[in-house]
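Take a look at the structure below.
Only a single protein chain was left out; the remaining protein chains are all shown in position.
When the chains are written out, they are named A, B and C in that same order, and each has its own residue count from 1.
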Amino acid sequence: MLRYFLKRLLSLALSLVAASVVIFLALEVVPGDPAAYMLGLNAQEDTLNALREQLGLNGTILERYLSWAGGLLTGDFGISYTYRTPVSEMIGDRLWVSLPLALYALTLSTLIAFPAGIWAASRRGSYVDTGVMGATQLGVAIPNFWFAMLMVLVFAINLRWFSAGGFAGWEAGFLAGMKSLTLPAIALALPQASILTRVMRSSLLDTLSEDFIRTARAKGLTRAQAMWRHALRNALIPVLTIMGLQFSFLLAGAIIIENVFYLPGLGRLVFQAISARDLIVVESVVMLLVFAVIVVNFAVDLAYALVDPRLRRRR
Amino acid sequence: MSLLFYNRSFLPGIILTTVFAAAALISLVWVPYDTTILNIAEKLKPPNLAHPLGTDQFGRDILSMIMVGARTSIAVALVAVGIGMIAGVPLGLAAAARKGGLLDEVIMRMNDLVFAFPSLLIAVMITAVFGASALNAIIAIGIFNIPVFARLTRGAALTLWNREYILAARVAGKGQARISVEHILPNVANLLIVQGTIQFSLGILAEAGLSYVGLGAQPPTASWGRMLADSQTMISFAPHLALFPGLAILLTVLGLNLLGDGLRDLLDPKLRRART
Amino acid sequence: MSLLGIDRLSLKIHGTPILKDVSFAVDPGRILGVIGESGSGKSMTAFSVLQLLPNGAECTGNISLAGKDILTCSETELCSIRGREVGMVFQEPMTALNPLQTIGAQVAETILVHENVSKAEAMTRAAKALQRAELPQEKFPLSRYPHELSGGQRQRVVIAMAIALRPKLLIADEPTTALDVTTQAQILDLLKRLVAEDDMGLMLISHDLAVVADLADDLVIMQQGEVVENGPARSLFGAMQHPYSRALLEASSHVPDRLGEAHKTSLLQVRNVVRDYQQHVHGWWGATTHFRAVNDVSFDIRRGESLGLVGESGCGKSTLTRAILGLEEVQGGEILFDGQPVFTHHHANKDVRRRMQVVFQDPYGSFNPRWRVEKLVSEPFHLLQTPLHGHERENAVVEALESVGLGAEDRHKYIHEFSGGQRQRIAIARALIIKPDLIILDEAVSALDVSVRAQVLDLLADLGDRFNLTYLFISHDLSVVRSITDRVLVMKAGEIVEGGPTDAVFDHPNHDYTKQLVAAAPVLPVGAA
Partner (left out) sequence: MRLTKLGSGLISVLALAAGISMAHAKSDIVVAMQLEPPHLDPTSAAAGAIDSVLYSNVFEGLTRFGPDGSVNPGLAESWSISEDGKTYTFKLHEGVKFHDGSDLTAEDVKFSLDRARGEDSANAQKALFAGIESVEAVDPTTVKVALKEPNGSLLFNLAWGDAVIVAPETIADIKSKPIGTGAFKFSNWVQGDRIDLEKNADYWGTPAKLDNVTFKFISDPTAAFAAVMAEDVNAFVGFPAPENLPQFEADPRFQVLVGSTEGETILSTNNKQPPLDNPKVRKAIAHAIDRQAIIDGAMFGYGTPIGTHFAPHNPDYVDLTGLSMYDPELSKELLAEAGLADGFTTTLKLPPPSYARRGGEIIASQLRAVGIETEISNLEWAQWLEQVFKGKDFGLTIVSHTEPMDIGIYARPDYYFNYDNPAFKELFEKLTVENDPDKRSELLKEAQKMISEDYVNGYLFQLAFPTVANAKIMGLWKNQPTQATDLTAVYWED
């Protein structure tokens, strides 16, 4: 188990290094001079040069990569070209929006998907099953930003139950904060909940057709007992994988949804940074999101080992 | 053949898909109104006899725009799926043929690496580097599709490599490459077709999303995602602008997903045997 | 009154008749053997007793268990019967247990479901049940997970679950089919002991007449959903009435006629072959462990002879096969075919390989489902330096098909249009098409029903004589090996432990392992045929 853990950790570290190189190189060739953007239409060449020097834009590629990557390790993401504040601070602030949003959406999606998936699987072939599956087909097919637009139209502009966007801030109270995240979280969660419902259902159906369910039934367990005691935990293994993958989709999907609801999260930050040529912010945010994806998948791998005794020993 | 029409998913799927594919194809030769000509005087008309779906903020016919937009969506998603398949399938076949070897390891680690970048992040980076365009959207979605197909192919091929007919082919002196092409590929084709439809629908959603945030097709190319983005400020007084392109995306994706489900059922020999 | 009485039971699933007027009875303390080939409805009969049938099933007739009419019981009543009054053991021990729960918890669950006892007490009783199933606590504590056990051990857990509440009736559906022959004997002994101890009725379902013959007090033979023979085992074996049961019995002990002209010259020489596997623990940079699958194996196959190779799963038979076929390189020793090495310069020697062919076990998995028979059968032409074309090729295919008893027109069909036996014929045709000297038969008849198996064995014997073929016959089934080979080798854990003329080895085994194998192999009562 420890050996397995260490190996996964090593491969995690390698993935992170590879990802950082890809991100750095990709953004290194970006055309556009942050200094020019910052100084605007009437800037003069000497001013530009002064600023470039100030921003540390004049080193070699390798020097700049090493200083960036080295900084990442110590939590120092550098200084934003445009905001002139430490990138780590900016990201830290934005994380308090993006992370709760992703978690909120994940929670919503799980709260919807688990009962719905179990319900549909336990009534396979019934109208319930058909209805739930039909709904998930729609949920998967609906573009979530469109759904978000419709929700804003109905709930914010017409009914005025929610504000149309923006973030009240956690200092305005937990409820107020959650309220500003509610519509975005619903929009983000809808397709994920639909996918998760389908996975839950089919995984449960697969498990229900396994031999050991028959064994359990032969012991005298009712259909429901067999499902709750034996099928569910086994069915969770693929569901866990999908949830791990979904976390990354939620973080990335937030890039669009944060723009619909103008939430001050990582997604908006990365868009603003791109248009401002604030490369160091783009690099850091993309790296952070990739880091989150890799780490979550790593955590899911470890979670398997906890859930499944077979993995505990074999590895 | 009649079996096709009893499948609950296949029939609606193929109908929806055909409708939008036909709309895209027809738009190549004819649209009700030329979408490159703006008619400001006719702008923002609600649906009426002359314009069944109304007109947009520049007075263009929305039905025509949706037809032309279907072309963009379908082209982008189709090429992206093509990229994913053309690059991903051989990689998956090669990895499976060399299971446990260095090649397999390298391919799978590269897959993991790409998987760590959700397609939107790839798009963000590509856009940051090369600017926004339909081509870059294709590349972003296509890159993301590669590991999807590589993994699927490898997984399916691995189980096939344990089949005795592979051993029989090896006894007949055939090499790994030849076996991959002659025996493995035809037997994973069904899976690839089904996954292809799914990725196709995901591609349409992704293209719409990218165009919506301005990272996709650029004007004057009509695109559903951009139509939605453009309509956003007018949704309160001209809801038809947002309604129809959204529905077009929804129905196309729905159609493709249903088609994929239907194909999966129809192409799965296990299920087919059970039904006949 | 019987413990279990089944009277004119008919079963339809979605309108398709599965069982027709099945009637038989099981008495306490007696073992009823239910015999039938695949599709005979024997398992469905068992599931009908527990009412664990697929959706759309409709039962008519009467099933009475200790006086209770099963078919009129509510689901709640059925639940209280299952596990308490009727225990069941299944064919696949590998998948019959929940992989995420300890064996203790799974056995205790039988008790907890039916009796209002504390968890601790249930665990104590579970330990006892496992003890009775010969899984002593010292070696197999309750905290073990299924994956830590072998197939035989898992089957014991399933049995412990089934007998934990000392049910009146135990139903065992092919309980040993998936197990090795020595394990099979142990499990059967266990069942027999438990029946005697608890005065249970046992319904033992099997496709293998010999397995049941040893054990059963009564026999039921089923064919296509109907009972064709029913009576006490002892008398029945002597006096089968129904043509089907007679055929079945005949086929089970069938010995094909062979001329068996073995030459003195060696066709294949295996010299001190060693085959090691590297096992990647995790990825290519992870530490590797070596596993020696074949260890210092030497033998000869003489031209025209039929050599048997027996051993249980995992003994290295298949690895050796692949080495002989030149599919994998050996780490030590050499393999010579007609004096030439099968593997040269890290590549298979094509000159040699085109003189050897192979027939595999699985009649379903050994053909590409997307190819027509013609293409399938002619695949070995790839080995020829000048492959045949056009008419020549077609004629060769037709000839090969006809020689295995199939028609010329069959070449245009796909493989799913054939039955298991026909597929094995096609596999043989594929092996024959390039007129090899040696054919390796790797469990080639193991997956076939007995009657089909007899036909295929006849065909092999006939072809061997007609084309002067040399066979290497690999099997775990001693009776089959005995019926078709001249000499036999016994393999265990990568080594050949004994070899010699088949009859001599089986009648007077020297090595302990051979003795064990021979003793464990189920045999039909002498003179049954």
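Going forward, contacts are C-beta pairs under 8 Å (C-beta built on N, C-alpha and C of every residue); 3 or more make two chains touch, one makes a residue touch a chain.
Here the structure is a predicted model, which is why all the values come from computation and not from measurement.
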Omitted chain - touching chains that are shown: A, B
Chain not shown: contacting residue from B:V19, B:L38, B:L103 or B:L267: B:L38
Identified contact with the non-displayed chain, of A:F167, A:F212, A:F247 or A:F291: A:F167
Touch residues of subunit A, complete complex, unshown partner: 31-34, 36-44, 46-47, 50-51, 82-85, 90, 93-94, 149, 152, 156-157, 160-169, 172-173, 175-176, 178-180, 182, 259-262, 264-265, 268-269, 272, 274-277
Residue ranges of subunit B at the interface with the undisplayed chain: 36-38, 40, 43, 57-59, 131-133, 214, 218-220, 232-237
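By our rule, only the chains that are shown with their structure count from here on.
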Geometric centre distance via CA averages, subunit C-subunit A, whole Å: 50
Residues of subunit C engaged with two or more neighbouring chains: 283
Junction residues of subunit B - those touching two or more other chains: none
Of subunit B, residues touching subunit A in the complex: 109, 112-113, 115-121, 124-129, 201, 205, 208-209, 212-213, 225, 228, 232, 235-236, 239, 242, 246, 249-251, 253-254, 257-258
Residue numbers on subunit A that touch subunit B, as the complex places them: 11, 14-15, 18-19, 22-23, 26-27, 29-31, 137-138, 140-143, 145-146, 149-150, 153, 157, 248-249, 251-253, 255-256, 259, 270-271, 274, 282, 286, 289-290, 293-294, 297
Residues of subunit A that touch subunit C when the two form their complex: 4, 7, 11, 125, 210-212, 214-222, 225, 229-230, 233-234, 307-310, 313-315
